[in-house]
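In this view, the complex is presented without one of its protein chains, the others remaining in place.
As written, the chains take the letters A, B and C, and residue 1 is the first residue of each chain.
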Amino acid sequence: MTWVRRLLAIDRRIIFLLVAAGVILPLLHPLNLPVTVTPRVKAAYEAIDALPAGSKVLISMDFEPDIMAELMPMSVAVIRHCFRKHLQVIAMTLYPAGTGLGERAILQAAKAEGAVKNKDYTWLGYKSGFQVVMIGIGENLRGIYPVDFYGTPLDNIPMMRGVNSYRQMAMVVNLSGSSATDYWIQFAQGRYHAPLVVGCTAVMATDYYPYLSSRQILGLIGGMKGAAEYEALIGTIGDARRGMDAQSLVHLIVVALVIVGNGALFLSKRAGDSGGAATGSMTR
Amino acid sequence: MLRSGFVTPALDTRWFDPARWNILIGVILFTSFLVINLLRARGRKELYVRPIAGSKALDEAIGRATEMGRSVLYVPGLSDMSEVGTFAAITILYRLAQRVAEMGCDIDVPCYDPVVMTVLDGAVREAYSKVGKPDAFRPGCVHYVSAQQMAYVAAVNGFMLRERPAANIYMGSFYAESLLLAETGAMTGAIQIAGTDKVTQLPFFVCACDYTLLGEELYAASAYLGREPVQLATIIAQDWAKALAAAAVVAALALAALGHTALMQWLGVA
Amino acid sequence: MRRGPLLVTFLSGVAVAALYFIPHHKAQALNSKLLEWTLVVYAFALILGSLSLWGSHMKKVQNRAEGWGFSLVTLSSLVVITVLGIWKGVGEGTPVGIIYDNINSPLASTMFSLLAFVIASAAFRAFRARSVEATLLLITAIVMMVGRVSIGPLISPHLPGITEWLLDVPNLAAKRAIALGVGLGAVSTALKIILGIEQSYLGRS
Partner (left out) sequence: MIGTWIAAILTLCVFSFLYKDNPFYRFAEHLFVGASAGYLLAVQWESVLIPNVWTPLTKGHDLVVLIPLALGLMMLARIWEKGAGIARWSIAFYVGIYSGVAIPGYMQAQIFAQLADAAKPWPAGWAAVSSALVFIGFLTVLAYFFFSLPHRGVHGAGARVGIYFLMVAFGASFGYTVMARVSLLISRVQFLLRDWLHVLPG
């Protein structure tokens, strides 16, 4: 059974090459696999879809460039959907490095849907301190954001007239890759009862199922796959849908590696040698 | 002109929010559980808390590092002082640093949050003084690296590969960095012990470390390591609260099935 | 010696906890103020931290320790970006903004994406079905990995439904119990701190 032992002791760099190929090839030669929509993303879509035209939606894009792969396509898709339904978007971020990204997302969506600044959307920009900002919006939005990102006083922005707390907003959408989501649940939803929709990284997604069940959040968009589903729902093709083939392929590779690794270990054990020892310190 | 459209929402002038009665009662109940158990602990010496496997391994790890003449790396999680995991990390380091000082090996604590750094630095100094070796403390062994997650990981990974600590101990709140750190640590052959309350990261620690404290075990370990009655009392108070919570759910379900929904509604947060 | 700080902790903690129950606008304004102050304290702590970073790399350079040249890279980038940022701002379009987009941001996202490789290699060498528990974990993970992506429904039309059920039922149950436990742990730690039982943060057990 030397081949089994050799397989178990395979250089990790060969596995790395396999993964690299799994990403690069489908990007160069797309297979265009279909995207199926899951119920939680549908719920998020429907929650926003059901709002009457002219409602205000607060969208907080709380992410930095390192995880924009997952959250940027999602942000663009959600904002485009809002514009299509003629909802007025109030956008902000709780991360300093999210300022450029948030602005890019909203401009991209506005361009695609022909939305107009200060009439269809307001870009508030960044303010620091999760709790401070969230409680501040609940009490007095102008205390936190006296002016928008471009320095225009909120009172001079037509769509912001009469809007000064969650009470004048029909929904809060949090697109985040961090514990900011926990605070939106605790404060915007818990303390001020704002209806909340969450988009987050795939890693975080499973943690928020209890809050879905308790209706503390109305819908959940998880990761690039969630974003691809949202793109499918509004009928656009963005970076998320383009990446889905590679996603499928790498998942298959990882699954195959788990199965082969376990299979080889099983075989080598049956052959009587301690197959685990050859594989380095990880198998302890 | 545009200003005229703005309506100031009515200012709230209530001094208590009646919708929050249940939370207040919850806080009062839990506080009393804590106080009762603290008093019990003072009266009796022995309170039972089940042993936690990973906590025993900590001593073993320090022993091995001392034998090999290499250092111990302590990663206190990537969170700030608003997170319980960080407090557990502080308490555990305080105990661990005493052992390290006694055994006479070196410890390195790279920090993510500057406030946590200040606190940990104080805790380690205190630990060295407590075992009577204040001079053995190496200033700068607790140091700030970066409050940007991946910069922190890059630096700590580099440190592990170049300095080759004999033991890597990860305690506190961890996020995406867990597997990157633990895999690199495993590559260097160090003995690795992890504990985190961020359950998403547990599978990765479980796979790449020798011992892992699961979720709440992290808090329990910080209490267990000291074996001080006061700390153990808090674990028991939490257990009481869990039992009460489970009972409340069962009771609310049973009552609702019989047509009484008052308890169910009372639990609801407004 | 430590009685004063303990009193500060007690008063500030009780005040903020109490303010939660008081919806009066003045109370809420005070609440916001107190939280704002912590931001200022953090900012100063960050200065302290940066000095610590400066000190440790400076020492390497002075001692000409192994790899001191790399420490120079850290020191100079720290100084250049701090000065530029304070002088010209950090927003979009400023020099620091541009540096951030072209240095910090690709470095961070690439570090992050290393995880995809590391996971694949760990999948082969470390994710072993050693026990019933580990097997359960692996099977669930495999079902999730296959069932949540486009290829899932092609393998079996039931897969997406199964993954949804796994998330909605066993995952929900476990995560709920964990949330409750962590919540209680958090409340009890916070109470211990406010009541002065837990003092490790002041450098004492």
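Observations
Here is the rule we go by: a residue touches a chain if its C-beta (ideal position, glycine included) is under 8 Å from a C-beta of that chain, and two chains touch if they have at least 3 such contacts.
Keep in mind it's a predicted model, so treat the numbers as computed, not measured.
For the omitted chain, the shown partners it touches in the full complex are A, B, C. Screening B:I36, B:M81 or B:V230 for touch with the missing chain picks out B:M81.
One chain is missing from the display, and on subunit A it is touched by residues 13, 16, 19-20, 23-24, 27-28, 66-70, 96-97, 126-128, 131, 182, 185-186, 190, 201-203, 205-207, 210-211, 213-216, 222-225, 239, 242-243, 246-247, 250-251, 254.
Seen from subunit B, the chain kept out of the figure touches residues 20, 22-23, 26-27, 30, 47-50, 80-82, 84, 115, 118-119, 121-122, 125, 144-148, 150-151, 154-155, 157-158, 161-162, 176, 199-200, 202-204, 206, 214-217, 220, 235-236, 238-239, 242-243, 245-246, 248-249, 252-253, 256-257, 263-264, 267-269.
Even with one chain removed from view, subunit C keeps its contact list with that chain: residues 1-2, 4-6, 8-21, 33-51, 53, 67, 70-71, 73-82, 84-86, 89-91, 96, 98-117, 119, 132-134, 136-145, 148-149, 163, 165-184, 186-187, 189-191, 193-194, 201-203.
Simple rule for what comes next: only the chains that are shown with their structure count from here on.
With every chain reduced to the mean of its CA atoms, the largest distance from subunit B is reached by A.
Overall, the chain located most centrally, as judged by its C-alpha mean against the mean of all protein C-alpha atoms, is C.
Between subunit A and subunit C, the centres computed from C-alpha atoms are 17 Å apart.
Counting only residues that touch two or more partner chains, subunit C has 25, 28, 104, 108, 111-112, 119, 121-122, 126-127, 141, 175. Each of residues 66, 206-207, 280, 282 in subunit A touches at least two other chains. Taken in their complex, subunit B has these residues touching subunit C: 11-17, 20, 23-24, 27, 30-31, 34, 38, 80-81, 84, 87-88, 90-91, 94, 111, 113-115, 117-119, 122-123, 125-126, 140, 143-151, 153-154, 162, 176, 179-180, 183, 186, 197, 199, 203-204, 207-208, 215-216, 219, 226, 228, 230, 234, 237-238, 241-242, 245.
For subunit C in complex with subunit A, the residues that touch the partner chain are 25, 28-29, 31-32, 35-36, 38-39, 90-92, 97, 100-101, 104-106, 108-109, 111-112, 116-117, 119-129, 138, 141-142, 145-146, 148-154, 160, 164, 167-168, 171-172, 175-176, 179.
Of all residues in subunit B, only 2-3, 5-9, 149-150, 176, 183, 186-187, 189, 199-200, 207-208, 210, 269-270 touch subunit A in the complex they form.
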